[in-house]
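With one protein chain held back, the other chains of the complex are shown just where they sit.
For chain A:
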Amino acid sequence: MIHFVLLISRQGKVRLTKWYSTYSQKERTKVIRELSGVILTRGPKLCNFVEWRGLKVVYKRYASLYFCMCIDPDGNELEILEIIHHYVEVLDRYFGSVCELDLIYNFHKAYYILDEILISGELQEPGKRTIVRAVAAQDSLVETVKEQTGSISTIIAQASK
């Protein structure tokens, strides 16, 4: 299973963290510090795997972002690389040629998409179109609600209660 997913920018800024195993807040910071130290210093033409605390971290760089996933030692590294690629493709499809800024401003959306792909550390949905459709359906649910609450009249109605 996947223990956690990290998105780290080339400058070492954290863009997304998702933990499928239990780590306390303190451990999380430590993990990120350690791993970004290891991964960001690795050159471009090296392999995408790092051994770390008896586990394996698979990472891949897309543009300025490093996508990292941590797996058990008997996990399949190449499969994880495929999952990472799958995630990036879905992001790309959803945002329309995704860039780091998309993820920065829509940080929760990146989460929601990841939640569609992985559940409790396992690959959930290999079909890109299905994922995008599910996310879009949820978005529309959210939007309709927002329209209702966003209008001034609602606020006034609320205030005059």
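Going forward, a contact is a pair of C-beta atoms (placed from the backbone, for glycine too) under 8 Å apart; a residue touches a chain by one contact, two chains touch by 3 or more; residues count from 1.
Going forward, contacts and distances are computed from a predicted model.
Asks: One chain is missing here; what is its name in UniProt, given the choices "AP-3 complex subunit delta", "F-box and leucine-rich repeat protein 3a", "Tubulin epsilon chain" or "U6 snRNA-associated Sm-like protein LSm3"?
Replies: The correct option from "AP-3 complex subunit delta", "F-box and leucine-rich repeat protein 3a", "Tubulin epsilon chain" or "U6 snRNA-associated Sm-like protein LSm3" is "AP-3 complex subunit delta", the UniProt name of the unshown chain.
Asks: Check the options A:Leu40, A:Leu81 or A:Val132 and report the residue that touches the missing chain.
Replies: Checking the options A:Leu40, A:Leu81 or A:Val132, the one contacting the hidden chain is A:Leu81.
Asks: List every residue of chain A that touches the chain not included in the displayed model.
Replies: Here the touching residues of chain A are 1, 14-17, 20, 22, 24-25, 28-29, 43, 45-51, 72, 74, 76-79, 81-82, 104-105, 107-108, 111-112, 115, 119-120, 122-127, 134, 137-138, 141-142, 145-146, 149, 155, 158-159.
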